[in-house]
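The complex is shown incomplete by one protein chain, all other protein chains being positioned as in the whole.
Here is chain A:
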Amino acid sequence: MLQILIQGLLLSGLYALIAMGFTLIFSVGRVLNLAYGAYLLIGGYAYFYFSQQLGLPKIAGVMLAGVLGCVLGLLKYQLLVKRVQGVHSAVEIATLILAVVLQSAVVLIFGDSSKILLPIVPGVERVASAAIPYSNLVATIISWAILIGLYFFVRLTHTGRAMQAVSMDAKGAAISGIDANRINMITWGISGTLGAIGGVFFASYTQLYPGMWVAPLIIAVAVVIVGGIGSIIGTLVVAHIVGFMEIIVSSWNPELRGVFTMLLIILVLVLRPRGLFGREEIH
């Protein structure tokens, strides 16, 4: 029981981090960023390259992965999204293709065998019968710190309020002197950073391989659909529902792990199409 509680909390914190980067883009930029998984992929491999191949300190590896994710997000906005803006299906298809291309690039550079990431912090803590790797604990604590920071950033800073404003009323934001382009850039940068750091944690939680971006992308879509797009609190709550559901189901039968997540999506789509906390603006 305690084991399920702890593992559930650890996994859910990570899911919340991953889903948050995804929901920000949908809410501010109105883009369903299907290539979001690419940030996780690049983040995981960047950490592997910097920390395990170059031997840099692990914390530097995490930060460099975040920086790379940020740069990738900015480039994607500047070179792709901005140019086909307004045509949502074009953006979505283009971003998905980009993710597949990046996956191929990763295969070319690192090969397609899966890699084991060394723990960010080695060691295991035993609580009752549960073994908690320090690595997962650190990942969850960092995820929570980032999410709390993001919450206050969005609520209390001029830039954060401007992000909310753009997501709620583009014209209202423009006549308040907000440059939507700049706000979009910042949002894409933050989203890329969250995705890449989420990727480092996710890869160390599971394993690092070129197709690793698909599962967390589905989780992110699930959390966002069930939670209601744009809701920071909704994302947090639903990340915990999905995380705990997975832990409970897989303690019973690991094969069914993802099935219940899918069922939950379908159930919510049928009963509450706008999600449990549904509206599309960040709040």
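Basically, a residue touches a chain if its C-beta (ideal position, glycine included) is under 8 Å from a C-beta of that chain, and two chains touch if they have at least 3 such contacts; residues count from 1.
We take it that contacts and distances are computed from a predicted model.
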Record-based protein name (UniProt) of the chain missing from this complex, from "3-isopropylmalate dehydratase small subunit", "Na+/solute symporter (Ssf family) protein", "Branched-chain amino acid transport ATP-binding protein LivF" or "Ring-1,2-phenylacetyl-CoA epoxidase subunit PaaD": "Branched-chain amino acid transport ATP-binding protein LivF"
Of A:53, A:176 or A:251, the one touching the omitted chain in the full complex: A:176
Hidden partner chain, touching residue among A:70, A:162 or A:220: A:162
Interface with the unshown chain - residue positions in chain A: 158, 161-162, 164-165, 168-169, 171-179, 279, 281, 283
